Structure formats: structure tokens, C-alpha cells
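Report on one structure; see the data block that follows.
Complex shown without one protein chain; remaining protein chains in place.
Then we have chain A:
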């Protein structure tokens, strides 16, 4: 089933891809259950079904609106309006800091982001917030004369039913710039990555040039975050130019997405929706290959781009040159890292790539925690099955866990594996690992590990972080965790989920937890 750009509301990840946020097994098992490349038998339908574990205990996750903040809110000459009480706006702080540092790293002028909250009060919950939204759109226009205005919905404005679509349409015709409603209320999707899709959906509908006058045959869309500029030199070797989107792009750069020769990404979790839609709606081919991590992945990725853009000779020369350049240092790194155990805990497709790089470096990887799992990506093309690519190229990962950043589960996972270090991107897990004496590599620059140089980069970073161990072991001797002894003794991070499942499977039995409450209530 194709992507539907006709409605203003994006279809959630779970609807489109069958996304799950709780699962455990081996990487191979998950690849089979996902029926992407492996299974085949259940292919064809839109959302795949992977059995999901739901725990009664959950810790704070992340919502779709946050991903809209950090995508639409980081377009350089646009304004994002958060139509919500002031609390949703709190996220402006983190994404301002990340935006500023991202701009500095990319060599762009450093500036604060432009996010405006409609700052709704109790009264607005009763009478509706539409008038305030109209006024805030006016404020955004008068203050900044942006090239586009995004509007993010919120849990509260979705519940009270504010019609942001009509307000946006009216404002767009009045001001004459795209005014783009993004439906991203947190309760609508169990995984935050739907927020990436919501932003991309809005950009595709209202910013991307519908009938481009020209095609730019040497332009490649790179869907990424705030990472350093590693794609320009890489693709420059093939005579290609880079169009980075969405973070830190200008509205014009978003508009020219439809003119490019191809679309690539550093992570299909982020890039799946945009890439597939650009191909479907605008004929911009999506590169269908493993992601550019490790020798195999990078080789295949470069060759796919070269084939698409008729630059095969240049690509082969570059690949040969780069292999020769990095291999001696990688051989040294493999010596230095011999016997070290790593653990990867990042977004889904990105983790598949990182595990591959670790294995190239000779680091043992027995386990990984990914924050969600998409059984398929929007292209439905098995060449993008990054999980199967990982297993086929580098072998199985025996302890493969899916969980939406549940720190309490991470404890048992680390106890099982006892890694020497972990690789993370999202917040909240490294602090626990740190208290257990395990240092973390926080990959702020997501491009650090991309390509051939990325293998070397990661190896050097591991050496740095292993030295950090002194700090963490000292801390481990002087800290107390907030978890009960009973929980710390559990070896199965999903034990509560399985208890709940068992209780639900036996309908005459009251659920374990509600029974204790019923006892309490009876007193």
C-alpha cells in the first residue's frame, strides 16, 4: 500500500510498518518474525505482525511531538508553533542547545531556534485554543517573516479538538507562505519515530516543489540529523552534491528535495518515510541498499548510489582507495580491542549498522537494545532489511531486545552481558550503565561512524572511553540504585510483562496487580 499524502494526518508507524516497542529473542529470530527479507511467506500486507510484550511497569518514554520539535523546529528559516500549554514548549531548551552545536559543527551561523508556544491555559481547554493559534501565527509572521510556519499539535489540543488544519489553511492563503499542520500528539503513537514521519509528511505535502522545472542530476538528498559534514567529501568523490535535510536545512533546500537524483539516509528509522514518498510522488529514486556502515555496508551503499547516478567507475576507484587507506589502522585497532565486549543501545536501523562496525573492529557483541523495531520500512524493499544484512554479514546477535528506553530493563540486560562499554544515543540509559561501572560512548554526531573512516573513528572512540572506566568503577563503588532487591535479582527484563500476559491468558484469574489492589480496596 502506498504512502497517502492526501490527508493532513500521517499514518502512525504501527499502522504502516507494524512497529513494536517490546520484544526479546535473537536478531535472527526477529529478522524471521519480521518477514521483511527473511520470511517472505507473510509478505504483501502493509503492517507486519511481530508479537509484542507489554509491561505493566513503564518509565517515561519520548513522544512524537518531541521529534517534530527537533525536526521542524530546526529548519533554519521556518518557525514552529507548538499549539499546547507551556509544558510542551519546555523541549525548546534541549533542541536549541543541540541545534546551536549542530550549526557550529556544520560551519553554519549559530543562532537560537524559533519555536513559539501558544501557551494555552485552563480557559482555553474549555473554550478552545483556535483564536490563540491564529494570533500566534500572526506573531510568528510579524516577528520573523519566515519562509514557512509549522504547527505542532499536542495531546491537549487534540483532545479538545482544535481544528488546526482549517486555521493553517486560512493563514496560508492570507500570508502566502506554507503554513503546515503537523499532527503529532503524543498519545497517538506508541513510538516517537512517528514524529519524524509527521514532520516529513507535512514537508512533502506543502513544501517540496510539486512540478520541479529542473532536475539536479548531481544532487543527493541525505536525510539526517545534526551530524558533521561527512557526506559531502564522500559523495564528492563521485562528483555528487549533498542536500542535507531536515535539521538545519533551509526551506529552499527542503523544496528542492524533488529535484534530486537520489535519496539516502544514515538511518532508515529516520529516512524511511521521506525516501519512499519522494520516490512514489516525485520519482526521486531511493537508494535500496544496506546503510553505509562497515566495509560491506559502505561498499554496497556506494555502489548502489553509483549505479543510480551512473558513476560506477569513480565509485570503484574510491572504494579501492579507501579500503587501502583505512585497513592498516583498522588492523591495529583490532589488536588493541581484542577480547573487548561492546553493547549497542540506539535507534533501530542505526543499531544494526553499529553492531556491524563493532564486529569489523573485532569487538564482541552479544547483545543489543533497540528502542523500537520496524518489521519493514516504507519501501517494502528487502534490500533495505538492515537487520537481515547484519545477521547475514556478521552473524547472529543472540540477545536482541526491543524496548522503548526502559531503564529498569536495561539493568538485567547489562548483567547478562557485562560489556566493557556501551554505545548509546538517547538519554537515560548511560547513567545506569555508569553506576554499574560501564562507560558509554554517546554518539552526539550520528555521522561519526559512517563510511570507512567511521570504522576507524569508532575504534578510536572505544579506546578513549575504555580509559573512562576508572571514573565509572569508582562511581559504582559509591552509589545506590533506586531499584528494589527483588527487581535487581530478576534475570528476565520482561518478567512483569510475561506475568501480565499469563494473567490475561487466564481470563477467570484476576490480574496479579489488580488483585493486590482489590485486596487493598476491600479493606
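One rule holds in what follows: contacts are C-beta pairs under 8 Å (C-beta built on N, C-alpha and C of every residue); 3 or more make two chains touch, one makes a residue touch a chain; residues count from 1.
Keep this in mind: contacts and distances are computed from a predicted model.
Can you pick, from "Nitrogenase molybdenum-iron protein beta chain", "Negative regulatory protein YxlE", "ABC-2 type transport system permease protein" or "Aspartyl/glutamyl-tRNA(Asn/Gln) amidotransferase subunit C", the UniProt protein name of the chain not displayed?
In UniProt, the chain excluded from the picture bears the name "Nitrogenase molybdenum-iron protein beta chain".
Looking at the whole complex, which of A:56, A:236, A:283 or A:395 touches the chain that is not displayed?
From the options A:56, A:236, A:283 or A:395, the contact with the absent chain belongs to A:56.
Touching the absent chain in the whole complex: find that residue among A:122, A:213 or A:335.
A:122
Touching the hidden chain in the full complex, which residues of chain A are there? Just list them.
55-66, 84-94, 96-97, 100, 110-122, 124-125, 132, 135-136, 139-140, 143, 154-156, 159-160, 185-188, 190, 192, 404-405, 407-408, 427-429, 431-432, 480, 482-484, 486-487, 496, 511, 513-514, 516-517, 520-521, 523
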